[in-house]
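All protein chains but one are shown in place.
Chain lettering (A, B and C) follows the sequence in which the chains are written, and residue indices restart at 1 in each chain.
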Amino acid sequence: MNDVLLVAAGFILLTVAAGLIRVLRGPGDFDRMMAVQLLGTGGIASLLLIASATTVAGVEDVALGLALLAAFASIAFVNSANAGDPKSSEAEDG
Amino acid sequence: MSLALDLFTLAAIGAGAFFFFAGTVGLLRFPDSLTRLHALTKADNLGLGLVVLGLLPRSGSLLDALRLIAIWALVQLPGAATAQLIGRALSRRRAAE
Amino acid sequence: MSILQVLDLGLAILVLAVAGWTIAARELFASVVGYVAYGLLLSIVWIRLYAPDVALTEAAIGSGVTGVLLVTSGARLKRAGNVEAAEPSGPSQRFLAAALAVLVAAALATVILLLPEPPPTLAPEAGQQLAATGLANPVTAVLIAYRSFDTMLEKIVLVLAVVGVWSLAPDRVWGGAPAPLGRARPEGPLLFLDQALVPLGILVGIHIFWVGADEPGGAFQGGAILAAMWMIVMISRLTEPPRVGARWLRLALVAGPAVFLAVGLAGPGMGGSFFAYPAGFAKPIILFIEAFMVLSIAATLPMLVAGPPRRSPER
Partner (left out) sequence: MNVSSLAGLVGAALVGLGLYGLIVNPQPLRKILAFNLIGSGAFLVFGIVARRGAAAAFPFDPVPQAMVITGIVVAFAASALAVALILRLQEETGKVTLDPDVPSKPPVTGASNP
């Protein structure tokens, strides 16, 4: 059973990592971000699977933290990504 | 009983892995950013949700099970919000063109 | 080869590939996106090394907050516009750099393959006294009890970094607020996150600090999550970075190291020597110190990301 969980973890990690080709190709900043968001969710999924198979204690809390921080990174990225919209790229006050 | 639970775990995790696969294929093959966003949100939501569902019978206590569900819920909130933000920014850009 | 070994090898290749991308990418943004992905993968590597505490710290500070610092400042640099950088390196310089890098990496790899056998360890020593601290998480015990002096000095380094960043401000804006983190116009989904995610995130941060005594987690990780939540609220412009002259901010910044030092100085009176905790009261004292450290970290990290003051205090 544990081996099956590890295979599933490896499969999910590999697929979402293949999605990182979007980071290479772009074309836009948002496409890159989407690939990282998918990696974040898939990473959390495979983390939970690996933890369940190898019995590392307390990994649920790590996953909880990862979920929050992946969210934080995506929000900051949306904030500074280039949407090509001149109005929303703010004029900073000095 | 435990065989049935194991089968349930296998089925749910397999389905979750399938959704991650489908999401990645969509992310790589779909023609523009909005359709890619569509693929991403499905994988995000259902992929992790099914994996968590499959792991529930293996969690030691009720508290652990609740924690797993909380992880899934916590991923959904920002997932939905960033999808909205990206979609809005993309449609603004489309309108500007 | 077992399945776990295949998984480890695949993970190693992935980490190196993404790290290579962050070096090779043309634009800063693409490179930083790669860096955050790299941090996520590295957390999984840390779980495989049985280091969940480090996995959480790496995800929180190593990748998350550093990534946000770099994209935020990249956007500020771009906005200032017309930036002259040095010429890209020529082929010969690239070759020399690559040769040097390979040499250093090879030397390090040799050292790793020749590490002494049996490996030296402090784990038994750390385990022996664990019961006296009342903690169950040995990493927290090392941080706050056995090597407490290191951890306190490290908190002071954080305060010094804030002083260093602030001192780069021009005189006329001294005491004012740093530039805002977000765009001018708040957006609906961000406000939704402020209402739904941030309260939950604050709970999770406190939870991770609290369970850090017995399970993976602790002051650094919990504080970093609270810092991230504060930054989300600043990005959505519901609140602005505070004036650097504000008294509450300065108290929050120094509270961690100050309380830590005070307890350490009280050591000779209570337990016999500098930084000795009295027997029986170690756990409550450790949690007391950690609570102030959480506060300080939650205040320090956002101020480091926000940068020096940019608005004059009168405004």
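What we mean here is this: contacts are C-beta pairs under 8 Å (C-beta built on N, C-alpha and C of every residue); 3 or more make two chains touch, one makes a residue touch a chain.
Being a predicted model, the structure only gives us computed values, none of them experimental.
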item	value
Full-complex contact with the absent chain, from C:35, C:209, C:260 or C:292	C:35
Residues belonging to chain C that touch the chain removed from view	4-5, 8-9, 12, 15-16, 19-20, 22-23, 28, 31-32, 35, 38, 42, 45-46, 48-51, 53-54, 57-58, 61-62, 65-66, 69-70, 73-74, 76-77, 80-89, 93-94, 97-98, 100-102, 104-106, 108-109, 112-113, 115, 119-124, 126-128, 138-139, 141-143, 146-147, 150-151, 154, 157-158, 160-161, 164-165, 168, 170-173, 218, 220, 297, 301, 304-305, 307-308, 310
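Definition applied: only the chains that are shown with their structure count from here on.
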item	value
Centre distance in Å when chain A and chain B are each reduced to the mean of their C-alpha atoms	11
Where chain A and chain C are represented by their mean Cα positions, the distance between them in whole Å	19
Separation of chain B from chain C, taking each centre as the mean of its C-alpha atoms, in whole Å	28
Where chain A touches two or more other chains at once, by residue number	33, 35, 61, 64, 68, 70-72, 75, 81, 88
Multi-partner residues of chain C (each touching 2 or more other chains)	190, 193, 197, 204
Chain A-facing residues of chain C, complex	3-4, 6-7, 10-11, 14, 18, 21, 29-30, 33-34, 36-37, 40-41, 43-44, 47-48, 50, 52, 55-56, 59-60, 63-64, 67-68, 71-72, 74-76, 79, 179-185, 190, 193, 197, 201, 204, 207-208, 211, 215-217, 221, 224-225, 228-229, 231-232, 235, 310-311
Chain C partner contacts - residues on chain A that touch it in the complex	3, 6-7, 9-10, 13-14, 17, 20, 23-24, 26, 29, 32-33, 35-36, 39-40, 43, 46-47, 50-51, 54, 56-59, 61-62, 64-66, 68-73, 75-77, 79-82, 88-94
Parts of chain B lying in touch with chain A, wherever the complex brings them together	6, 9-10, 13-14, 16-17, 20-21, 23-24, 27-28, 33, 36-37, 40, 43-44, 47-48, 51-52, 55, 58, 64, 67-68, 70-71, 74-75, 77-79, 81-82, 85-86, 89-90, 92-93, 96
